[in-house]
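Accompanying notes for the structure given below.
The complex is shown incomplete by one protein chain, all other protein chains being positioned as in the whole.
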């Protein structure tokens, strides 16, 4: 077999072995340039979805839309595109999605012409009764254009018997189950909403430099504020609906019970950008503290602490500080790799081809290495990395994971493999260690993780976070799943 | 003025303020799949040139060429492209270059049909008498197709009166002045050569997994070997010509005097990839040591050491270790930015728009910050970064630079601004500090830099490295420049 | 003013001055390769819409869609596209449409997931109560994705209370007014239907070379049959619904009154391809006969008969034969012109720049020329052509038009300017002649046109054809227009 026959359009031997956030959202309410500001915000939220991006604006007279496959910097790099999106109000969306003409239909924001005028919605999260709702909507004659569960919102709004937009919007969200952070735009207002448990993040900021005092931004994370020079105001609360119009910002709490909150703990572990602040906690500092907890819980004698870049770096810094073992960049990550590249054959791959990661032999050779990574999904990347580190001369390789074992699928907006493909679902830690080929393997405990987030421990009666991927404790009913309306992946 | 009128296809407000390596080269001599292996090597050398890439292969019967504008992963991602480059011998080139149809002519490797058959050359470096040679070649009737100085080689070889390829090649390199690491391919042999002072790097490796024992790779840096699972053999020596053919590897030293060596010290500071090893010195470790020297020479009381990513990271780790001040990721770099993106207006920019860098307020706010960067070019980025760090709440910002002040242009293969645009050429350190807005500014000394590279100090009579950009001590005559045959930039 | 400032992306000075057919449709029912056959048919119907094209197939298990902007040969030239459309049943559509991402939503066939399964529709024609229906559908909660009136069909089918597809389809078409030739595909059947007056064409053919006897094609014109080697069976009748399924072909006549028929007479004059046969009349022969009628009605002494190519050619041949004046290609048409090209300034244009047409001086110079064109829209092209012919030395230019003056807009599927922009709406024939600059101007009479179509004369009580564009006699109510629900163009 020859090398020249080994190319394909998918570099999947590493990428498949990561969790993928499904979306980032931005909303702007000001007097002009909403598209530019939205694009800047989406660029800062690029880590939440790299495959597609879209913006809808309203210029006081009509709505404008542009959506495309690719990075924000690709979809919106042509000045004519931004020029085609005039207006001071806008919403935008980044998506992790597949490619192809058909799939362009799935790129958000979704837009519809309603009796009351145009209406656009962008959604981060996942609904757990979308299929059930869709069945009854289709039966009623509603035509679905996309395969996203987000489209359910727009049909529920369309058929609502209430007369004004806000009532219709609330009517719709009261019928759905699941995790959602939504931004929506009508000709009169910008709406932002979080599900009753606040699983996905959403924050409110203020644009300081507009002539107009009444200039606002909503976004998935605070890093989007920094990108446009906006000031942080506050987190939008679980179950809260924010309405921004010419009279300013109003807040509605349409759900009776909003005592509990179950924010996704994995946002702290992996998804959110390290410079974001969520519920007054710095993501970066949280990761460092997880590293420190891990050092305490899972100590091992070693010469260097090496992160698996980029996501393992803050935990590794925390681990190194807590353990007093030197922190070194023992693995270099290439940032030039695109979505497609030469795929080596098994033969070449086994001989050491590494497109995305390379080892830095100078700090590994002859050393006992503690490798820090954020999580283990299928285990294939971990195995590869451990092999690479050994090949670079490490005499011991101890793998430490800055999260508990991920044993369960997420149904609230994260793209995870089916349970049976999660290594931790089918293997004990010892088995995992053996399979990965490490000298030892340790995970931070659930309580350690909660401590890093300034809790005493996990409150098992009423957990402070959604940690279903670690515990299987799903705080929102999995209606479609239980009715077998969704297929396992 | 509105935001919507402020877009352009150049994001130059930060990128222009960096030095750019001009090239990386790879050569393969084995029995098959040269194109795949070359592409893997070029991918690992992507940091040496991101704008264009090319490969020439020979299949025992004819030569095949593919060259294009873009990253290696873009130019060679289509399997049909690699399939169109059969053969076991090949050379490749990455280029930092401008765009446009016309400029495709400048993408290397250069190829010509000679009396003795096809011949391809790829060049990293810069010739200092290329214009003078070109004048006489044009007068003789030679037609230049590109605007690269590298084309001089191919014409000198074409008109050489010697009969065999090696003699012609040596005839050509004896006429040129400047810095060059060359790889060349004829139907019978792969040639690799370094200029007499060895200004640019070039190494020899071995492909272990081929059936054929006689399988070799030459490349700019050792990181290219790792990418294809090859073993490091040795650095090619200054003034050495390596010939690889069916009989194996031969070495020629055509230059009488090869006692001295003046390797580019800036390769250690900034250009080379941290996991590369040059002349038995790890680039990563060298950078850490520069950081440590800097900590000694330029101490300041502070709370955190923050690197300007990505290039400042190893020096910052070294600085933090030596000074015992915590290392923190206080600046986050976006890796999603492409070559073009929304350019904000001055108004927006001044209000804090940051596309490439974002501050991590959690580790900066209320702190005395030591910022570590590799060098200062025009100073515009430094000024911007210091502003951002202050805006994130730093109470003091001390900028420390892991190289001496760059006061002079490079004529040996690095794209630098004209001297008068280098901040250090026209300003004292105090003036620079004031202009940049830092509380203090320090550079590592020349001797400190040499110490980091395991020398006692700079040998001012016979310097161990080319450090002309710091000292103005140019080891190779600047013939074209002195005759005013090249314009200042 | 300089030439170099005169370029734009629209060559509109001639193209705008033509009528544009809005669509061509194809449907295939056989055992395999529906996509290939549909693409061949659409290619033959390219003259009915050049801006976008789409195909939906069903493979017995699921539906597949591909739609794109451009010619059939552009949208479907990649073999992977056809390969992505498996199955033996399919429908396709060509569209005359505008460009842009947004507008891709308007490219047909339209597709929806219904309670009873997938359903796709392609439509040639125009509905005259679409806006009224849309208003009530939106009020009910239906979400419109496109701005085409065709989308009304799919929502009417979706909300129909009938249980089976055919009943729902008939329920839908009974609610719409206007002109339509439809093809539709469900998982069980291919449906084809014409409006009660049969304004737009639709024919049934048979695929002879399939193993399966039950292999059928429906298409807008017979030329699509030729392209795929199919045999003509018959015209589908006005008001007829054809159902093709595994049991063969069935016919339904859901409309009570189908005594009358008002086929669009302009299909004979201009839209249909000359090799098509409609209602047993060859389009080419009809045009020749129109030319002959014109020669009789509007005789003039002259030396040559020159067609405005390509559409005026058959009428010119007929005119030449009837008048015994030589037929000559005095105007050459460039077929290399694309959708965009250099637009000359007025200055250059007035001096004689002709991108699309060029005169053949050898047959014009010194001659009395009879120019034959199919119609006059705004008159700008006619004026330009007459000028060009005079500039080539014609001593007299007599313009003869192979249709009556077009004084009224079409609301049944042809893209026409608003009435006030039609030259014949605002000018007498004498005024038109003067404005165009011809020595004389003649149109065929309505009766002459009807005679060419083998009628004695126009039956003014019950006209045999729809000729509203000539007569203003609209056979189908213009509901939206009368309620001012559509804007004038």
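Here the chain labels run A, B and C in written order, and each chain numbers its own residues starting at 1.
Just so it is clear, a residue touches a chain if its C-beta (ideal position, glycine included) is under 8 Å from a C-beta of that chain, and two chains touch if they have at least 3 such contacts.
In this text, all values refer to a predicted model and were calculated from it rather than measured experimentally.
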| item | value |
| --- | --- |
| Visible chains in contact with the missing one | B, C |
| Of C:228, C:265 or C:423, the residue in touch with the unshown chain | C:228 |
| Residue among B:67, B:123, B:383 or B:451 touching the omitted chain | B:67 |
| From C:77, C:430 or C:482, residue that would touch the chain that is not displayed | C:77 |
| Residue of B:145, B:164 or B:428 in touch with the missing chain, whole complex considered | B:145 |
| Positions on subunit B where the hidden chain makes contact | 65-68, 101-102, 104, 112-115, 138-145, 154-155, 158-160 |
| Subunit C residues touching the omitted chain (full complex) | 2-4, 6-9, 32-33, 35-37, 39-40, 43-44, 46-47, 50, 71-74, 76-77, 79, 82-83, 86, 208-209, 223, 226-229, 273-275, 277, 282, 284-285, 310, 313-314, 317, 321, 326-329, 332, 334-338, 340-342, 344, 347-348, 351-355, 358-363 |
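Heads up, the rule we're going with is that only the chains that are shown with their structure count from here on.
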| item | value |
| --- | --- |
| Distance-to-centre winner among chains (Cα means, whole assembly as reference) | A |
| Chain copies touching (subunit A, subunit B) - same or different residues, decided at half shared | same |
| From subunit B, the most remote chain by mean C-alpha position | C |
| Length of the line joining the C-alpha centres of subunit A and subunit C, rounded to whole Å | 49 |
| Interchain centroid distance [CA atoms averaged], subunit B/subunit C, Å | 61 |
| Rounded Å distance between subunit A and subunit B, as computed from the means of their C-alpha atoms | 36 |
| Per-residue overlap in subunit A, given as positions that touch at least 2 other chains | none |
